[in-house]
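A single protein chain has been removed from this complex, and every other one stays in its place.
Letters A and B name the chains as they come in the text, with residue numbers starting at 1 for each one.
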Amino acid sequence: MTRYVMVIDQRRCIGCHSCTVACRTWNKLPLDIIYNPVVTEGAQGTWPHVHKSWTPLLCMHCENPECVPCCPSGASQQDPDGTVWVDPKKCLSCKVCVNACPYGMRDASHLESRLHRFVRKCTFCRDKRQLDPDAQPYCVLTCHQKARVFGDLDDPESEVSKLIGSVKTERLFEEFGTEPQIYYIPELGGKA
Amino acid sequence: MEISKTSTGLKDILCPDTESTEVDIHADGVEMIKSLCYFCHANCGVLAYVKDGDVIKIEGDPNYSSQGGLCCRGTSALLHVNHPARINHALKRVGEKGEGKWEQIDYDQAIQEVADRLNQIKAESGAEAVASAGGTTRTDDWARRRFLNQFGTPNGFHNALLCWIPTFMAETCVAGWSPFETDLGGAKSLILWGMNPGASTLGGMHGYTDLQKAGLKIIMVDPRYSETASKADLWLPLRPGSDAALALAMLHTIVYGGMADYDFIGKWCDGFDDLMDHLAQYSPEWAAPITWLEPEQIRQAAMMYATNKPGCIQWGCTWDQIGRASTTGSHAIALLRAVTGNLDVPGGDGMPGPALNFLTDEELELNECLPEEQKAKQISRYKLTSWPGYQIISDTARRTWGKTLPTEWFCEAHGPSVFKAILTGDPYQVRALICNATNPVNSYGDAKMTLAALKACEFLVVVDYWMTPTALFADYVFPAAGALERPTIVTHYGATDSLMGGRRAIQPKFDRHTDMVFWRKLGLACGQDPANWPWETEEEAYYEVLKGIGLPVSNYNEFVDNVRMYYPPLHQSKFEKNGGFWTPSGKVELNSTIMRQLGFPGMPTYIGTIENPIDTPELLDEYPIVLTTGGGFMPYHHSEHFQMQGIRYLYPDPYFSINPELAEKLDIEYGDWCWIETRRGRIKMRANVEPEVDPRVVFAPRGWWFPERDGSADLDNPFGCLESNVNTLTSVDEEHCDPMGGSWANRGLLCKVYKCTELDHEFKPEDAQFSIPGSVAEPGIHEMPSSRPLAREEIPFEMPQYEGGEVPEGYDWVWQNNTLYQKGTNYKLDASGWLINPRNKAYYDAYTGWRYDAGEECLVDDETGKRYTMDREEIKYMGAYRLYPGAEAPYAVPEQLVWKEEGYATLPGRDELIYDSNSGWLVDPATNVYYDAYYGWAYDPTANCLIDMATGKRYTMEYQEMAE
Partner (left out) sequence: MKHHYWEPPIALYLFLGGLAGGILFLSAVFNTFVVPGFAEVFAMPVLVSLVCIAIGCVFLVIDLGQPGVFWRVWTTATSIIKWGATFLVIAAVFALLFFLAYLGDAWPIFAGLSDLLKPAAGFFLGVAGFFGLCIMMYTGIMLSTLKAHAFWATPALPVLFTVSAISTGCAAVVLSIGGWPAEVTLGTLIVSEVVLEILHVVDIILVITEFIILMTMVLSFLGAGNVTAKKAAKRWVCGSYAPLFWIGMVLVGLVIPFALYVGGSGAASQLVAPILVLIGGCLLRFLVVNTDDRAPIPGEIRYYERVAKPDAEFVHKWTYGENIF
């Protein structure tokens, strides 16, 4: 089996927004849709003893997604490889999934034609992987810092498996029981 | 933005048909072209997928040095090429200036009209009345200079003075080249000084962490808590603009703390005692109140750098932007590298020198076309970076390296002075300005004055991608071809020795043309010699550039396809092989002779920023906060990309950084619109309340304008180009500029910050009033620029006299090393009476210029290929075989042969053959067939036998006749 996950190394991320723009450019997203915002609280602490880190976000492609069972039309679904995606042909855009997601990673655009709005979200570049099974998501390819690593968690030889096995990783909002599949290597506050 | 196929038939409403928009790069007919990004200097690798003559997709090139990475800008290239607001046709103004009424005309017709007008201005006012402005590297600058030199004007300029050039010149004065290559793998310490690779050069940031693990110590000098600062071993958050004081105090600590590299200094440096005396005054205790650092921090930094060797200091551009203290700082930093012996050593600051095996930009500029009297008219009072300083530095480079720096960037008019000349006619009236790849309102200092100059300019031509605030006032706007539409070559002007390239993915769209084509067409239309414009396309020119490397390629595209990156091996410790550094004295000059010759102090002498709490305490009441401006910030580059909606969406408004402590005092909350005001003007930005700056400092990013607005609607502030533009706050007054390099005052200014109120929220016409000198209180022109003093008076310098009386004709005398150099070639006249070529260290005959060939003990004229004896008589050859006419045979001649008076031996009657003393055979030089030296029979190598050509008989090698 294949289980796609992403490991994000916050020790490397410097908040350049390249992934955000690469994603929206090549997935041809409306301007108000951002699949992978890179957020920061800004420098923390008291000058000059300050610290700053960035959190690149994207759909967590949860093992136990909140957004799939709630969908009334079957548009919101999950592939066997873990990819959670929305079929735009089926989506009513009732936005119940949007409200179900604890990470705020879905939305429908307000800039598209009023009668053809559907819920959009990160698909780990599913369309691209359908054309080329070995393809990497755009956000991973474009990252100068190599802060994002994408791969198959079920393959013990993959880089993601090795990273998750060797470095301390964290996941966001595990308390919701969603089993998110984006693993963060936290910024430790200094040298890696 | 077209997102998906959406239509409105009933079926589409009930069962919408939304197809994947993914582009299949593996489909038939899709070609992959290796290109390069063209949105900043990093020029990351791009793979462009082209179908039917159009790019359908781009990706980062994983096999290029950028490892597949592309930032916001690079990844938007396709949206840039097709952006609806791009200029696509030549535009001629039909309304009033700034009215925004244009007529699309044919490109060549526009070129001819512009050329006619320029020629007319040249005839009336001289070529120097035409100037040309550039921004940062976003064009083929050499082509521009090639045009300007042939046209005869010295007044080309960039923002070069804010970016690396004064530093380069100061460093070259000290050590003979700018040490700007790093060898981080071998380094033990690294100073990132005023540099934030986390935001400006993403490729560079990658890997610091790994190196740090391996023991590299990183010292960060930045007044802002930048992306890179948290990773540093030591962070020095100094007061903005106090870099010179910090560098001087670090020097003091190293020199007086016994941490200098005395072996290196003793062997390779000059003037150490002078320097030691000079530095006595600059103790860490002296620097502490200026820099806001503790003396202990300064000592610690100096010790970390000096005791973890080799170390390198990576160049940032900040210290070039401090105004009058700029070159003092970079000069002191250059000395830091020198006294620690980190120059040109493995792991230290690499000094690549000019590219010796491919053409540098200088070799493409035709600088010899510019007459001396025109050089003297260059508008700049800042000698280090204009013709007076350039000439000395360039001559030195030719004499030491054998090649020199380009005049673009390194020898330029002073931009703000040219703008003032447009407004004041001082020193003379500049009538025409060609802006190529720049939007001066946003990128040059004193934006209000610059905007006024652009409006006042009699004839303004703009070559650009966009309708910028500058283009709005143009008489002609030319469409520029950009990324993907042009090939790209990365040579760093030839100031280093590596070379990288990318192909053009598509021909320019619409009537867009590349900049080289623009300058070439304009040159030809002005009547310049077509022989001086031999290349119709960049590909042809670039192939000419790289030909000298000798790679097995026959055109530029082939180079990109097969080679793409040419990195010669690192040449380190060259000064040992060279027997010295590349300065006039051959030593690292700790008390620079070139600086002194130009009337500057030979050692860095402290001067503060134009406004600071110590030198101008009277300003503190009104302007209590230190302002630092500039600083690259993602996702923009300078004043570019504000039109790119996908990028702009992430950062729609300008934000300045303010510490929460100060914000609380000023009752400012996150996101509030605030006025930032200096003595010269005010702008508004939103508050980013964040402790990334000192509570006494605010940081404002550069570049802001609003291309979505109607520029013509408000000509006081077109496209909002003044209201959030930090250059409205900066100063270009003569005494505020660096007296050496001319850099104007961008950083370390004093300001006040207050919230926009309901009544005071709009940028008003009175906020847009310009003044010379810059002052918010008194609009208008109050003083001629040339009557203003510079920040430092010139120190008179008396050149020593040549001891031998007259300098021999055809030679220049360099007083520092008391050596004569041949004019033209710049070869050194050796004590032996021979000339020495600095590039290959070969000896040349001082009279003829012929090279001495030690192997053959002869002279060679490299131009004609002819060889001469040591008595300068031409050596004759029969084919490849040397003749010795009229002489004794220089080798033993077998007795069966005869000596001909033409100078060779042969069999009697076989004059066409020549005896080869090395092999003992006769040779026919015409056919290279060997003949037996006894019988004259030809040798047949296939059958290994001899043939008597007269009879056709065959003989064995033992002269036995062979059966038929």
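Criterion: a residue touches a chain if its C-beta (ideal position, glycine included) is under 8 Å from a C-beta of that chain, and two chains touch if they have at least 3 such contacts.
In this text the structure is predicted, and so the values were computed from the model without any measurement.
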Specify the shown partners of the omitted chain in the complete complex. A, B
Could you tell me which of B:Ile13, B:Leu570, B:Met949 or B:Met962 touches the chain that is not displayed? B:Ile13
Full-complex contact with the absent chain, from A:Cys71, A:Ala147 or A:Ile164: A:Cys71
Sole touch to the unshown chain from A:Phe118, A:Phe150 or A:Tyr183: residue A:Phe118
Among B:Cys37, B:Ile58 or B:Ile87, single out the residue that touches the unshown chain. B:Ile87
If the missing chain were put back, which residues of subunit B would it touch? 1-2, 12-16, 79, 82-89, 91, 102, 104, 467, 477, 479, 510, 642-643, 645, 648-653, 655, 670-671, 706-709
Need a quick check: the contact residues on subunit A for the chain that isn't drawn. 31-32, 34, 37-42, 54-55, 57, 66, 69-75, 89-96, 98-104, 107-108, 110-111, 115-119, 172-173, 176
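By our rule, only the chains that are shown with their structure count from here on.
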Whole-Å distance, subunit A centre to subunit B centre, using C-alpha means? 40
Residues of subunit B that touch subunit A when the two form their complex: 1-4, 6, 8, 12-13, 15-18, 20-22, 24, 26, 57, 59-60, 62, 66-72, 75-76, 78-79, 198-199, 202-203, 205-206, 209, 212-213, 225, 227-228, 230-231, 235, 237, 634-635, 645-647, 649-650, 659, 661, 688, 690-695
Please output the residues of subunit A touching subunit B within their complex, sorted ascending. 11-12, 14-18, 20-22, 24-32, 34, 42-48, 50-52, 88-89, 109, 111-113, 115-116, 118, 127-128, 130-132, 141-146, 189-192
